[in-house]
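Could you have a look at this structure, given as structure tokens, before my questions?
All protein chains of the complex are present and in place, except for one that has been dropped.
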Amino acid sequence: MKRQLPLALVFIFGIFMIIQYFVPHESSEWVFEFLLDWIYIIGIFALALGIWSLIRVSWDKVKYRKENWFYSLVTLFGLFAMIVFGFDYLRNFQTAEGLQNFMFRHFFDYIMIPIQATMFSLLAFFIASAAYRAFRARSLLATLLLVAALIVMLRFNPYFGPISPYLEKTASWLLNVPNLAAKRAIVIGVGLGIVATALKVILGIERAYLGKD
Amino acid sequence: MEAMSFGTFIWTALGAFLTLATFSFLYKDNPLYKLAEHLVVGVSAGYFVIILWHNGLVPNLFSRLADGNFYFLWLNSSKWWYLVPALLGIMMWTRFIRKWAWVSRWPMALYIGIATGLAIPLEMKNRVLTQLHSAMRPVDWGNFLGNGFLDTAAGFSQVIIFVGTISALFYFFFSKEHSGVFKGVARFGIWILMIGFGASFGYTVMARISLFIQRIQVLEDFTNVAWTTDRGIFLVVWFITFGIFVLLSIYEIVKYLNRPRSVQ
Amino acid sequence: MRQKLIIIMCLLFIPALAAGQESVITADSSLVDTITVVPPAPVTDLIAYDKNNDHGHAIILKWTPSADDGAGKKNVLGYSIHRSLSPNGPFEERGIAAAGDASYNDVGSKERESADYMADHVDYYYKVRTLTADESVYADSEVVGPVQSYGQWFNTDRWMVLIFVIGFMAIMIFMINKARRGAKLFVRRLAGIEAVDEAIGRATEMGKPILYVLGLGTAAEIATIASFTILGRVAKKVAEYQTGLIVPCYDPIVMTVAQETVKASYMDAGRPDSYDEDMVYFVTQSQFAYVAAVNGVMLRELPATNIYMGKFFAESLILAETGALAGSIQIAGTDEIAQIPFFVVACDYTLIGEELYAASAYLGREPVLLGSLKAQDYAKAAVMVIAVIGFITIHFGWDTFVEWFHVAN
Partner (left out) sequence: MNIFDRLMSVDRRWVFLFLALVCVITYVAEFPVDITVTYEVENIYDFIDTLDPGDIIFVAIDYDPNSLAELHPMTYALVEHAWRKELKIIFTALSQNGPGMADLAIRQISDSLDIPRTYNGVEYPAREIVNGKDYVFLGYKPYPALVIVGMGQNFRIPFPTDYYGTPLDQHPMMKGVQNYDQVKCVIDISGTSGVDMWIAYGQTRYGFPLALGLTGVMAADYYPYLNSGQVFGIMGGMLGAAQYERLSGNTGRAIDAMRVQLYAHIVIILFIIMGNVGFLMTRGHKEGL
């Protein structure tokens, strides 16, 4: 029950989904869509576990006055505020009016969006520092990496006079020829790796995800 | 600049403040960053609770069982079979009770079984077969050198793509030592990989800089609103928003100038 | 969906066309002779048949375009497809094909409630109308039918996928059995994998924890499942060495599974008492909020080692650079091609693409898993051989072989 049944479930549903791919008939499609709904609904129920984990970890920090406990209060505030606004001050659970709630939208527009967009834009700086730190001509491989990156970064640089058009052409060649070959090889390898891993899971060879008793 | 109400301006100021607070992370971890970080974690987690409730649970489950009745445990609803995923979902919650936690493995096993079964044929087709098919292209021998310098469509480029793909695949062999001819081919493979990585790294820089430009624009718009309205209160808000960061910067600079110097 | 959209757009277009014609004529009578209003030739050779390899509810029509389409009187604008339940009508318009097109795919809805519902196993009759600029000037083809739509039980477009899946499964089972019987299998060393062991040792010496990031994938992603196995091995070592472990999660199901995995590893290592549920915790399901939190952990806990395994997107470089700033040793592995370059540049060791899937076998060194690795190699060899054969045959003008590997849908 604790271990054999889950393994059997993985096997049965795994094999079913493989067969389903080859059967276009409506009945197979119906089951397929139904099962996808299952996955979706299980995922939503699981969110409760996640939120519980977030609350517990944050609350523990506050309760035991761990380092930075105050900030955990901020997290809890944000979480509960959003939930209260999202249910339109806990008045509407069945209808989606909460999504139009003034505070809900403003928290989204002026807290979530700016912070996330700024986190994203930190990449402009990190890409620079990573390039400075790591692009060193340590070995042949590192040099190839470095030179390819440099040429592509120089592709629209006008300060090389007559060489500029050649830089541009080399860059586009690098992007469309070696880059394509590298991607294609990785994609094929990854595809086989995914199928191998998935088969191992279905056949019950890889079962770390199930835990133990 | 269009007119903006003071209320909206305060919200914009909050956004600008949080933008600057997040940028302060570049200097070092600090209370303002911690504030922004913890706030966004809570708000975004709450946001997803709401979105999954209104756009997931309600349409995908509740509305389907809506014609059922609590007293019959919804077994009388016309789509009663949706009780199955609901039950599976509730099984996940057995994790709250240590003794019953193992029950949650059933929905997890189902979830993983469906996901892996789904992946096998799809990945075989989308990754392996599609790429294999597009690798088998005829080379344009008549145009081997191409038009002009390093022509992407030239025959030699097509040969390099094919040979490069095969060599890079060689590099990934796990059960063969890289030696002899094998070593040479695998070596060429890793060159191709490295050149590809370098090129795509260099190519991405532009998109990343654009992200920063967009953030500058947001701060610029905020500043424009503050400086072009005739109400001083807008300027006060602007000075407060930026002032905290200016003061902190000055503090850090003074600290840096007075740092204890070690003698080498 | 797209089909439906086009149909809707076509339906919208017809009144527009009609309205347009009216106003042209009223606006300026001189225009009437600029637009040809002579009836065009109808389409010929119209055939209708069930669309193969689908769930039903679709019929394909093919025809030879009107003689006036792009030639002759050059007055053909497009073709409208009309369907009826009886050869005598009434006919209902189903959609429009632009001039030059010689086929149309009449796709209906499978939902009984839908207005667009198209029943299977019902006799339908079709005709194609050649349209001109003038709504009242057209030519109908002959009516064809009856034709029925129905679903198939096997998608013949996909037989090559089936062969590949079964073939791969066969190699895999064969190699695993061989390995079980005790055959010695060689695998070459992978620096990234060997680094994992060293890194855990280093963390122990420094008395600092290990940060394990499972990425942004859900538990339905195979990369994440592969990462669980690696997490299991890492957690076991961590338990043995009594080092700390931090696993912030992006997805609640991933968190649940990771908790089970880590707990099992601690039990395997004989230290169930050291397992703490809060080592694996949930943060949020929002990409950059999650990154902000993990960044915070890196700079505050200063982990000795950061391990990133699974699906990563734009955040890869933010994580890896922050980790480098904190002075951690970093090991990454992802199958997300766009992110591999960033990990290669910013991390100490990177598992490229399929090496992520091989890692669990390496760490475990169990013969069964090594057998599957060997199977993966054989499959790769097969792909390479096919590619070379295809590459050669296509140069001799024989493209049948290459087309075998083309999966239509």
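When the chains are written out, they are named A, B and C in that same order, and each has its own residue count from 1.
Note that contacts are C-beta pairs under 8 Å (C-beta built on N, C-alpha and C of every residue); 3 or more make two chains touch, one makes a residue touch a chain.
Owing to the predicted nature of the structure, the values given are computational and were not obtained by experimental measurement.
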{"item": "Missing chain: touched chains present in the view", "value": "A, B, C"}
{"item": "From A:I15, A:L36, A:L150 or A:I205, residue that would touch the chain that is not displayed", "value": "A:L150"}
{"item": "Option touching the unshown chain, where C:P42, C:G56 or C:G78 are the choices", "value": "C:G78"}
{"item": "Selected residue (touches chain absent from view) among B:T8, B:S63, B:S78 or B:S210", "value": "B:S210"}
{"item": "Absent chain, residues of chain B that touch it", "value": "26-27, 152-153, 205-206, 209-210, 212-213, 216, 264"}
{"item": "Touch residues of chain C, complete complex, unshown partner", "value": "6, 9-10, 12-13, 16-17, 19-24, 27-28, 30-31, 34-35, 70, 74-75, 77-78, 96, 98-100, 133, 325"}
{"item": "Missing-partner contacts on chain A, residue numbers", "value": "124-125, 127-129, 131-133, 135-138, 146, 149-150, 153-159, 164-165, 167-168, 175-176"}
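The rule is simple: only the chains that are shown with their structure count from here on.
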{"item": "Chain whose average C-alpha position is farthest from chain B's own", "value": "C"}
{"item": "A-B or A-C, whichever has more C-beta pairs in contact", "value": "A-B"}
{"item": "Between chain A and chain B, centroid-to-centroid distance (C-alpha), Å", "value": "6"}
{"item": "Contacts with 2+ other chains: residues of chain A", "value": "18, 21-22, 39, 42-43, 46-51, 54, 68, 112, 115-117, 119-120, 122-123, 127, 131, 145, 183, 186-190, 192, 194-195, 198-199, 201, 209-211"}
{"item": "Interface hub residues of chain B, defined as touching at least two other chains", "value": "22, 25, 34, 36-38, 40-45, 47-48, 92, 95, 105, 108, 111-112, 114-116, 118-121, 123-124, 128, 132, 135, 162, 165-166, 169, 172, 193, 196-198, 200-201, 204"}
{"item": "Touching residues (chain side chain C, partner chain A) in the complex", "value": "53-56, 110, 120, 151-155, 158, 161-162, 165, 168-169, 172-173, 176, 218-220, 222-223, 225-226, 228-229, 231-232, 249, 251-253, 255-257, 259-261, 263-264, 267-268, 278, 281-289, 291-292, 300, 314, 317-318, 320-322, 324, 335, 337, 340, 342, 344-346, 352-354, 356-358, 360, 368-369, 372-373, 375-376, 379-380, 383"}
{"item": "Chain C-touching residues of chain B, taken from the complex the two chains share", "value": "22, 25, 28-29, 33-34, 36-38, 40-45, 47-48, 92, 95, 104-105, 108, 111-112, 114-116, 118-121, 123-125, 128-130, 132-133, 135-139, 162, 165-166, 169-170, 172-178, 193, 196-198, 200-201, 204"}
{"item": "Touch list for chain C against partner chain B, complex", "value": "158, 160-162, 164-165, 168, 185-188, 190, 219-222, 225, 253, 256-257, 260, 283-286, 288-290, 292-293, 295-296, 299-300, 338, 340-342, 344-345, 352-355, 358, 373-374, 376-377, 380, 383-384, 386-388, 390-391, 394-395, 402, 405-407"}
